[in-house]
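Let me begin by handing over the structure; questions about it come next.
Yeah, one chain of the complex is gone here, protein chain that is, but the others are all in their spots.
Entry: subunit A
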Amino acid sequence: MNININLLQPLLVAVFVAGAASLLGVFAILKRMALVGDALSHVALPGIALALIFNFNLFLGAICFLIVATFGIWFLKYQSNLPIETIVGVFFAASLALGTLITPEQELLEALLGNITSLTWQESIISILSSLVLVIILLWIHKKLTINMISEEMASSIGINNKRLDFIYLMIFALAVALGIRFVGALLMGSLVIIPAASAKNITKSLYSFMGLSVVFGIVSSAFGIYISFIYNLSPGPIFILISSIFFVISLLIRRLR
């Protein structure tokens, strides 16, 4: 295999972003926030659209909108007794609609489905570093997150600040979405986070094998995804999702057989 530089750059970015997102997915599944990724990625779309229209960095556009949305979710969770899912559902679908309308038509497909090969070297390095930051933060708070998932009351009885923890978690989720959206696009971002972790959960019994295997699934799927899309000149995001879905089906079969 003749690895050329055009392949290496997106491959590296995809592996790092997918690895970080898959680790995040473990906690999204444990906290039963599987759909937050979907919702958040839709919010990023108007940000990307504005960045395209006014010609500034796409990552910056996405992250600004995501941070505002994340504050919104967090605020709703703690400050209002309205059913959060309804509000989130309506608000985020509206974002997707708005984003779709204002995104320039020739860029729409890329915004919705991602295109990692369009990243500059500078963006690639930022993506890789941000992925590393995400992994470090997750490893730093993973015990607290797990206790918080088991019981918020129990968590605060040992001095865990649940509100702050939730906030940190949502913020790194927003960061992951901003990173992944260039890879798999606004439509499929939620799956980048969830599918590898869902597959790993099917066949693991311990937390650390769950975390490890999820990252392995994410990395392997993304590497294959980039390679196959490169050979056949296809969009890498959907290929990644399909490959990780195949892993999911295999993991289901293994689970059944045991």
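One rule holds for everything that comes next: contacts are C-beta pairs under 8 Å (C-beta built on N, C-alpha and C of every residue); 3 or more make two chains touch, one makes a residue touch a chain; residues count from 1.
One rule holds for everything that comes next: contacts and distances are computed from a predicted model.
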Among "Heme exporter protein C", "Hsp20/alpha crystallin family protein", "ABC transporter domain-containing protein" or "Xanthine dehydrogenase family protein subunit M", the omitted chain is listed in UniProt as "ABC transporter domain-containing protein"
From the list A:V68, A:A93 or A:I150, which touches the chain that is not on show?
-> A:I150
Which of A:S22, A:S127, A:T204 or A:S229 touches the chain that is not shown?
-> A:T204
Go through subunit A and note every residue touching the omitted chain.
-> 30, 81, 143, 146-147, 150-154, 156-158, 200-201, 204-210
